[in-house]
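Here the complex is missing one protein chain, while the rest keep their positions.
Moving on to chain A:
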Amino acid sequence: MAAAKQRIEQQPAWVLHTYPWRETSLIVEIFAREHGRVALVAKGARRPHSQLRGVLLAFQPLWMDWSGGGEVKTLVRAEWQGGQPLLIGRALICGYYLNELLVRLTAREDPHPRLFDAYAEAVRALGRGEAESPILRRFELALLQELGYEAGLANEGDSGEPVRPEGRYLYIIERGPVRLEALEEEGAALDPAALGEQPLLSGQTLLDMAAGDFSRAETLGQSKQLLRMLINHTLGGQPLQSRRVLKELQEL
């Protein structure tokens, strides 16, 4: 069955990535509120005086119209919403990380309005020059929840009992937070090598994360390790380019 040809109008959207297509066009990967990640061809966008050139910028909120029923649609119109300064410096590099997460972990044309709002808030916060770590952690968590890691942080994985603030936990994938004592009783090998990159988490960290509160330094540090482990797991071991770039920069 041929996909119905449809025209979408005035969709709030962000450009995630663009790459050259044919002699004068661009393929634009966008993240749209009601349609998720969509690939569009922007015809003539690489011509020297194309109006689209200055509009199809990442990290700028846009209104977009497109049409077509295939895998790659045709961009009809892109309009700048405004109100968002260009990202500069470290915030810009962080922005690339957000975009790479969306490109790598969301499927084409899978709508994620909640994740869209979380992304918009993250980019706006980066634009306001807020501290980067809490912004990234909040977005990573929103992304994982959207992808199905709904399993509570505030409840123990096995018993479902509330996490105790003073308890010490490991987060076992597909099981959830498990108290260290419970693991020891099981006789689970607490050999650090077997646990790999498993971070030790305080109950308070888990409760803070569940509440979206990253104001404590310990929460920030431990959640970074936990979220990185979960994202690596979701990526299936494929490294993130933006993370490699950031690491190489720190080594220079």
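Note that in this section contacts are C-beta pairs under 8 Å (C-beta built on N, C-alpha and C of every residue); 3 or more make two chains touch, one makes a residue touch a chain; residues count from 1.
Please note the rule applied: contacts and distances are computed from a predicted model.
Visitor: Given the choices "Alpha/beta hydrolase", "SCP2 domain-containing protein", "Recombination protein RecR" or "C-type cytochrome biogenesis protein CcsB", state the protein name listed in UniProt for the chain not shown.
Guide: For the chain not displayed, UniProt's protein name is "Recombination protein RecR".
Visitor: Out of A:Pro20, A:Gly70 or A:Gly212, point to the residue that touches the absent chain in the complete complex.
Guide: Residue touching the chain left out of view: A:Pro20.
Visitor: With the missing chain put back, one of A:Val103, A:Leu207 or A:Leu220 would touch it. Which one?
Guide: The missing chain is touched by A:Val103.
Visitor: In the full complex, which of A:Ile93, A:Ala120 or A:Leu147 touches the chain missing from this view?
Guide: Touches the omitted chain: A:Ile93.
Visitor: Can you name the residues of chain A that touch the chain not displayed here?
Guide: Residues 16-17, 19-24, 48-49, 53-59, 86-90, 92-93, 95-97, 99-100, 103, 241-242, 244-245, 248-249, 252 of chain A touch the chain absent from view.
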